[in-house]
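This view holds just a subset of the chains, kept in their places.
We call the chains A and B, going by the order they appear; numbering starts again at 1 in every chain.
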Amino acid sequence: MNAKQIRAAIVGSTGYGGVELIRLLESHPYVTVTSVISSSSAGAPIADGYPHLTEIRTDLLDDVDVGLIRDKADVVFLATPHGVSMKLASQFLEAGLKVIDLSGDFRLKSGDAYKQWYKHEPADPALVERAVYGLSEVYGEQVKTTDFVSNPGCFTTTSLLGLYPAVKAGWIDPNSIIIDAKSGVSGAGRGLNLSSHYSEINENFKAYKLNRHQHTPEIEQVLSEAAGRPVVTTFTTHLVPMTRGIMATMYATLTEKRSDAEIVELYRQFYEGRKFVRVRPAGHWPATKEVYGTNYCDIGFSVDERTGRLTIISVTDNLVKGAAGQAIQNLNLLMGWDETLGLQFTPVYP
Amino acid sequence: MNAKQIRAAIVGSTGYGGVELIRLLESHPYVTVTSVISSSSAGAPIADGYPHLTEIRTDLLDDVDVGLIRDKADVVFLATPHGVSMKLASQFLEAGLKVIDLSGDFRLKSGDAYKQWYKHEPADPALVERAVYGLSEVYGEQVKTTDFVSNPGCFTTTSLLGLYPAVKAGWIDPNSIIIDAKSGVSGAGRGLNLSSHYSEINENFKAYKLNRHQHTPEIEQVLSEAAGRPVVTTFTTHLVPMTRGIMATMYATLTEKRSDAEIVELYRQFYEGRKFVRVRPAGHWPATKEVYGTNYCDIGFSVDERTGRLTIISVTDNLVKGAAGQAIQNLNLLMGWDETLGLQFTPVYP
């Protein structure tokens, strides 16, 4: 074993986020997954519920046992629902593990905002304060110094990577921002629900949670930080009849006249050296399948001189850059490794 | 034959718009399709290219022969591409037929706008002037008095039915309007193109023609009329991996504080007695499949007090209310019949 080798445990291994962590970590040169954990299916082979893992992972699911996991792992990924992560994170941190949480429990610095949007009591404020918000291309330096990462939401990542440079530069009016987001169905997880029942979704397109989606305050928190003043946005989510992929189509009023080429240049400079953001040339817009199965976030632009507005298109694979991939990218940063380790996939196309 | 019986011809019967006219007119109590026409496949049975019509239509496709069609039909539907309709419409009108054109050739009153957005010489201005723009729920009274209807575009119909009452009432700022539209692939027709090639579209979501879609000036023309002053909008189109259905998600700034209930009431009054517009109760938004195969346009709302914006969701079946269905609705109006004749389908769900 290489001196760099570490051991990882995944709590919530039978959800789509967990199983995607397994897929990606199989390719990581320095990480071995030593424990796949599910409170609901403990004791069963993981391949029973996920036959695509046949002969790839033959181990049994562990129960959530902090003592056991402490002995088996150096880092734990929490792919658990909100409300659950807040209970587990402190235990694992106390046990000396590094923790990367994929839930919404530690993303909002304001407990009131959490309560309002999640309809749930917030986590311990000290723990919230301790968590570093892991939007890797924006807060990567902070991630390098922590042992506790709160991984951003899928809609949030896709939207913020598309908006941050323009807001930071003052090129768009932050309070004019409208985000029209579209997601594949895997974002809703494996839990059974009429809104992910095949016959209801296939050959259908629907909007949901208008002006009520819990990723709204997360987006506004970062945009406010970038703008240096409070920002409110309009944020709409839609369900697309496909499994993977998110697109955010974003509209904002330019503060001054700008060309497509200037915008492209601003973004290329902002993301220089960051391999997972691909800024497209003027006149080209990414489609979701062009990042399928990978940690890329691709971004394109269109300036409309008639209206003075900028349209920004940003796409990710919601299970990779929007969840498991960015979590591993944060692990890489936190460990002081190259952020692309284990994540250098070419998109599966077609 | 009932005294009300009329005979119809369909030019462009082998396109998706034409074949949908055939489907719908099979159920019309007063209309018999006496000629299905295709310049490219004349002489062949229509069921050769469309086996779903086996034993339903056994006739052969006619060529485009105005003299012949004049003898066989009282009304002609032009389901032909732009540039073609402008050549045919005048001939059929001179021959004494009623004409319903589904192309973009007669929609824009401004020849300059047509040239700019369609990259093609405009039609004869006198003919353009003569055409009545057939957005049935808005211009139905004019349609009743004409023999020449220019049928609106699919995106236009969906967007305008959702915006018109609020703009007309002055409740939203017309220049704040942003239209984020999503369409199924059948809107692109049966012509072969990489952008409707299955493996490129399935499990993919993409934006196209940002700030350049030719339905933009059509939308602005009507909004300007409603607002009483020139309006420009931001209009974006996306391709959804499904065959039928359009959703327009529309954003605008409210001119005064309004509740969801007030908006619903405004729209219910505006569309009173018009069966094909279903205004949803506050807090409910339509999905595209809920109008599948029918002439309905369903509309829902969400007011956001935080931002002062109104979000409007409007859906249609692009081949029905967005094309063939509204064309028949216009025929009904033009003939002085009940506008719902032959169009009373229940959506195919699931």
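In this text, contacts are C-beta pairs under 8 Å (C-beta built on N, C-alpha and C of every residue); 3 or more make two chains touch, one makes a residue touch a chain.
Worth saying up front: this structure is predicted, and the values here are computed from it rather than measured.
Peer 1: Assuming the 2 chains shown are copies of one sequence, what number of copies does the full assembly in this structure comprise?
Peer 2: 4
The rule is short, and it goes like this: only the chains that are shown with their structure count from here on.
Peer 1: On Cα atoms, by how many degrees is chain A rotated relative to chain B, nearest 5?
Peer 2: 180
Peer 1: Just how far, in Å, is the C-alpha centre of chain B from the one of chain A?
Peer 2: A distance of 39 Å separates the two centres.
Peer 1: Where on chain B is chain A touching in the complex?
Peer 2: 175, 178, 180, 182, 184, 199-200, 202-208, 210-211, 232-234, 236, 238, 240-245, 247, 249, 251, 285, 287-289, 292, 302-304, 306-307, 309, 311, 313, 315, 350
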